[in-house]
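Here the complex is missing one protein chain, while the rest keep their positions.
The letters A, B, C and D name the chains in turn, as written, and every chain counts its residues from 1.
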Amino acid sequence: MLMKEEKLIKQPLLEVNNLKKHFPITKGIFSKEVGAVKAVDGLSFTINKGETLGIVGESGCGKSTAARMIIRLIESSEGSIRLEGQEISEINGKKLRAIRKDIQMVFQDPFASLNPRWTVRRTLLEPMKVYGIGKQRDREEKVYDLLNKVGLDESYAYRHPHEFSGGQRQRIGIARALVLNPKLIIADEPVSALDISVQSQVINLLQDLQEEYDLTYLFITHDLSVVEHIADRVAVMYLGKIVELADKEKLFNNPLHPYTEALISAAPEVETENKKERIILSGDVPSPANPPKGCPFHTRCPKAMDICKEETPKFKETFEGQYTACHLY
Amino acid sequence: MEYNTEIINQTEIEIVNKKEPGRVRKFFSFISNSKSVLIGGVIVLIIIICALFAPVISTHDPYEMQMSDRLLEPMEKGHLLGTDHYGRDLFSRIVYGARVSLKVGMVSVSLSLLIGVILGLVAGYYGGWLDSIIMRIVDIVLSFPVLLLAIALVAALGPGIENVIIALGLVYWTNYARIVRANVMSLKEEEFIQAARTIGSNDFRIIFFNILPNCLAPIIVVGTLGIGIAIVAEATLSFLGLGIQPPESSWGWTLAFGMKFIRDAPHLSIYPGLAIMITVLGFNLLGDGVRDLTDSKLKRK
Amino acid sequence: MKKRNIFSKWLLCLGLLVLIVVAGCSYEDPESESAGSNSDQNEGEEAGSDNSTSNSKSSSNSVANKINVGLDVDAGTMDPRLSRDTSAKRVVEIVYDGLIRLNANLEPQPSLATDWENPDATTWIFTLREGVTFHDGEPFTAEDVKYTFDTILDPDFKAPYASLYKPIDSVEVIDETHVQFNLKEPYAPLLTYLDVGIIPKHVAEKGDSLSSNPIGTGPYKMIEWKKNSKITFEANKEYWGGEPTTGKIVYNIIPDNTTRVAALESGDIDFVHSPLSPQDISRIKANKDFKVVETQGLGFTYLNFNTEHEILSDVKVRQGIAHLINKEVISEDIYQNMDKPGKSPLIPASWAYSDEITGFEFDKEKAKKLFADAGWTDTNNDGVLDKNGKNLSITLSTHSEDPNRIQIVEYLQNVFTNNGIETEVLTNEWPTFSTSLMEGNFDIGLVGWLNLVGPDRSMYNQFHSESGSNYGGYDNARVDELLEEGRRVLDQSKRTEIYQEAAQIVTEEVAYDVLLYQGYIAMYNKDLQGFDIHPTGSLYGLKDAKITK
Amino acid sequence: MENKVLEVENLRTSFISNKKTFNAVDGVSFHINEGETIGVVGESGCGKSVTSLSIMGLIKRPGEVNADKISFQDNNLLKLNKEKMRKIRGNRISMIFQEPMTSLNPVYRVGEQIAESIRIHEKVRSSKLKNRVIDLLEMVGIPRPKEVYRYYPHQLSGGMRQRVMIAIAMACNPDLLIADEPTTALDVTIQAQILELMKELQESRGMSMMLITHDLGVVSEVCDRVVVMYAGKIVETGKVENILNHPQHPYTKGLIASLPKKGQNNGRLNYIPGQVPSPLNWGKGCRFADRCTYVMDKCLEKIPPLLDVSSEQQSACWLCEEKGGSSFANERGKVDQATIARSE
């Protein structure tokens, strides 16, 4: 197994294989299980060291659930998650704690993700306390160091989250993710709650930090322009499944899956000249509790064929480095 | 409105930027923002001072009987609020009664809180069968009229202020458990709790360092309300002849006995009744105010 | 708005409907109406009575045909053999007749028995009244008497006062109108206890419950019992003692003393009696609309000393404590003279009473001396008497239902503490308290005895060393002897001597300290006339009373 | 030229926070022509929502609306009494909000909620009313409108709810539709649908529209003219093409520059340093001064008025006065990195 991987220069940090999360639907007096919400339904991808993988999708497509399974906030129903070759989907207790250090998360809502009653200092000290890292003085030093790194004044250390603006809060959230020197950072919509001008500040910061600490990002967002900017490779999710995965350039310049195409075209652009023709999808995303038979996208797909209603397309490498799940290819 | 709170948040940043006020000053500016905290606080403070400095404040020995001076009217013979049926000074008895009533209120609420908060935290955080069991217990206790359970418990435990406190504590915890549980259930879905898990905090740390401090506001509110409820409940138990053992005396006890004289010496029931009402009012105002303040300070919506 | 329209249409219809209904309705008290006509009828039947003429002349001077009585608790069971609580007794008194009925001086008067004789010390023969019928129309016979007492004596029947009838060996029916009681031993108090209501055998044997459907021979029939609310009685027109004056009596159950008196004041009820709050009495006395009558009751309130207690077993300590009690203060200030200061276990209402036997006067110095004699002095000047390094410490206990008794213990605690006795107060609910009494698990208990219709009733059970109610474990051979003799001897003057001697001893040795002789007080609407107060609290007299407005 | 549907002059809306009064909107003047779509752009807290609520008369006490003029068609909205204002609201001017999740009353059926807005302003027989509602539902592109009529809001997706909101707003054929961030809470594909729908409706009905958004992309898709707000004031206004291609105000420039753009991959994004000042700390000068790279002494002294850049573009910046015209029109907002430390 390793042999194959070693051929590539890039070393995989995280390998996810056929990851699933099914939430049971119950009915009746005795809570009989009658079905399942397939929030995530067979997810497979790899992230290499130092790389940024973007996951794009609309709300409810399962991207956040996937992130939370990887970081073990929720248990997966099926599938494997390997970090540097070690299976982490089923470990618990001490082993899990040890692994947790390596994966950290930046949350969407910078206000909700900070304990409102803790000062910044306390928030940043906590991870070190939990793991018993360093002495108090070292810890404090690290806190101030990190504050500087994320562009906050040291004097802010004793303030509470509500005393900051959104951008500043997200900087604190990023600092917290960095305290334990993780290998992988999962950023779940880290900028979608921020104003445009602040958004770019934070994205810049994330990029700077990646360079400095050689971080690997799993970057989850619904905003194509952000992912286009920051990611190396992009996975597009729809109804719990990846419909397309490719290098960024390939994906944006030559989207294969009709959904990817629609998504890219739907994003409003500032360009006033040579506006492109937009593809407007009809209808809503179907419910993951009752996904359509065949290709999950066929209900909205402008290029749907008969086979799409019957057979689920396989996820396969269509061109080199470009994987798609579509009957067109 | 999203707009206004954003402004408030930013306003605070600016204020803080200008000068860093000390904790005491912050506290006072915090308090002075709410009339109800101010009024409630002052009332509660006065009552507490009464309780602490009862020997200094009282004008007479509250236990000394002077049968010849029974049932004096207020202001008669130097008795500020008159005397009771043994000729004891009513004012002094009310001042001393503050000790017992406050003790009943505060200790029983602390006991309920201890039980209710811990069970609520556990039930809310772990969910599942543990939650089911705890909530069934809550259902069981709730199915009793609370007063009835208190009566039965006092009867079983025997009379005396301590037992009254224990009984009230054992009866009123369900409310706290429910409220804490509901809060924990919503809090544990909050991102900062998830964040705590991602940094490897164990359940204990999450429950007690992350979740508990954030349930404090509702706990303070229901707790202060609970103090009032306990004081009134003790009065009711006294009315039913359960509770305090003489010569100790709470407001409720004084009131319950004053009721026997309500037609001839109404002051015997009016003043202890007023004491109860004002105290309950004080705690309620305090609780409400604290909630309003913490809500506007720490929450966005 | 569509919804609103429909709603308002509905509202209109509803309003119209209500209007029609209301318009078609009258507003009259149907009871007062029927009572009025009823009384007319009554008066009509009793032609020639003064009332009827005056009644028909002026409506203002009408007779209310109903008396509302306020009682503190509901009756438990109305079976006279089983009744325990006072309310049940109040019911039994007017629904049933006993063989005898006690008069206001507690002397047995003929009732269902017209005459009695005792040919020897262990035989009693009763001649029964003829022509008496039960409320169901069946005649009253000797069999009913026998059946009543047989069941009381049956251990499986759980009659609460069975012990009072223990000396009865058997009851024989001589003929239709004569019954004979055979005793195991001479038993002087028997006659006094024979006021128990005679129940109809034919009903009881059918298995019908007499507990809630009493059928007696008395002046009133019970017609409705709303549990915890009210009991309604109707006059028994066939009553052998003549038809009762008032057609209806209602016992209203009002547990709270304050409310009960308030109900009298607001005119909702016509009559209340003990137990009352002393505070209310003086106010009602001052109110011209009401009459207040007082008499000596048949109970006393006392301190029960546990003579087996390590400190209280010393008679000097008991006497010392007795010297610390100012009964006048208790009577005057706490009881507002409702109850009078007590002296001995013999109550003033009894023929055996003697003014000579008194307890210990209030005298702190004498108390101090007695304590010192017993070895208790304040050696360490902490204000508490001690002996061999042990403080003189006692617990005063009583039950929590009676606020007056709580006041007594609170007052006594204060006095005792001021005189060097470390005193704790323990007030428990009655069942808890009485359990501790019966188990001898107390120091000094404040209790009372009720219904002391004779000296035997007030002393045998209490002071005989073998007796069940001798909670304090009092043991005096001479007293035992006297009390046994008192049951054997039939001559009243001799019995008086016997009981007075016994009372002298127990008072001297402070087995009890009788604090108060309970007064019996009735307060009623001044329009209520013809009622004579009875020390037992019996409401039998209501049959001759009426309300004239 | 064209008829003005709405004219706002010197609008000031004040609130009270911590016993201090401040103007959330501070002297805003603009107008909307008949059949025109105007975009109001700005970051959160700039006063764009308050502006719309002020026009609708929905500012609650202790908030207070002052203006030299708010006229709608022939009505002076400032002078109208409550009842008359109520009759205009939902009838001639209607509004849709950002959160389709919370903007519909959860306890009433969708159909009832649409019907209500018709019933308030018109006398319609109930049999006809239902048909009209179903027509409206169909018009906003809701499939199976008869069925959806009986749905409760929670049974609909976000996009569908926003369509229902649009149906409510369109119920009485308004002359002006104010849309406050109508697509912010929606997914991209749904946003595209809704914007398309709004554009269609606006064109087919010839109605005027005021679109409030923070997304310049949305503005560029839908609007004719744009108003850029910053800290309670309008900093720049003009035709969409002009503003987006030749922004004059440093703030507008910064805003446009901070958008991630194609061909800028992996490089650093531009941004505006600092943050929006609190209304309680507005100085006497230009409110953008402390974030502005071109700041001059004059900027700190005096608030710049809206200055004509061209006949179709005005900008509130002293630079426009001094240099005039579009002398640095193509210069991108310079990046200031003073506030963050980073390793290059």
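Quick note on the criterion: a residue touches a chain if its C-beta (ideal position, glycine included) is under 8 Å from a C-beta of that chain, and two chains touch if they have at least 3 such contacts.
Following the convention adopted for this analysis, contacts and distances are computed from a predicted model.
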Protein name as given in UniProt for the chain not displayed, "NADH-quinone oxidoreductase subunit B", "Dihydroorotate dehydrogenase", "Glutathione ABC transporter permease" or "Heme exporter protein B": "Glutathione ABC transporter permease"
Chains in view that touch the one left out, judged over the entire complex: A, B, C, D
Contact with the hidden chain (one of C:Thr177, C:Ser393, C:Thr417 or C:Ser469): C:Ser469
Residue among D:Asn10, D:Asn105 or D:Asn173 touching the omitted chain: D:Asn105
Chain not shown: contacting residue from B:Ile47, B:Leu81, B:Val180 or B:Ile276: B:Ile276
Of D:Thr13, D:Thr37, D:Ser71 or D:Ser117, the one touching the omitted chain in the full complex: D:Ser117
Among A:Gly28, A:Gly93 or A:Gly132, the residue in touch with the chain that has been omitted: A:Gly28
Contact set of chain B toward the excluded chain (per top definition): 1, 136-137, 139-140, 142-148, 151-153, 155-156, 158, 225, 228-229, 232, 235-236, 239-240, 252, 255-256, 259, 262-263, 269, 273, 276-281, 284-285
Chain C, residues in touch with the chain not shown (by the definition above): 21-22, 24-30, 73-74, 76-77, 79, 82, 84, 155-156, 158, 160-163, 209, 211-212, 226-230, 252-256, 258-260, 262-263, 265-268, 401, 428-432, 434-438, 447, 449, 461, 468-469
Absent chain, residues of chain A that touch it: 27-29
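Keep this in mind: only the chains that are shown with their structure count from here on.
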Intercentroid distance (Cα basis), chain D paired with chain A, Å: 32
Euclidean distance of C-alpha centroids - chain A vs chain B, Å: 47
For chain B paired with chain C, centre-to-centre distance based on mean C-alpha positions, whole Å: 45
Multi-partner residues of chain A (each touching 2 or more other chains): 165
Of all residues in chain B, the ones touching two or more other chains: 10, 13
Residues of chain A that touch chain D when the two form their complex: 58-59, 148-151, 165, 167, 195-201, 203-205, 207-208, 211-212, 222, 224-226, 228-230, 248-249, 252, 262-263, 265-273, 278, 280-285
Parts of chain D lying in touch with chain A, wherever the complex brings them together: 43-44, 143, 157-160, 187-193, 195-196, 214-218, 220-221, 240-241, 244-245, 254-256, 258-262, 264-266, 268-273, 275-276, 339-343
Chain B residues within the chain A interface of the complex: 9-10, 12-13, 16, 190-192, 194-202, 205, 209-210, 213-214, 216, 297-300
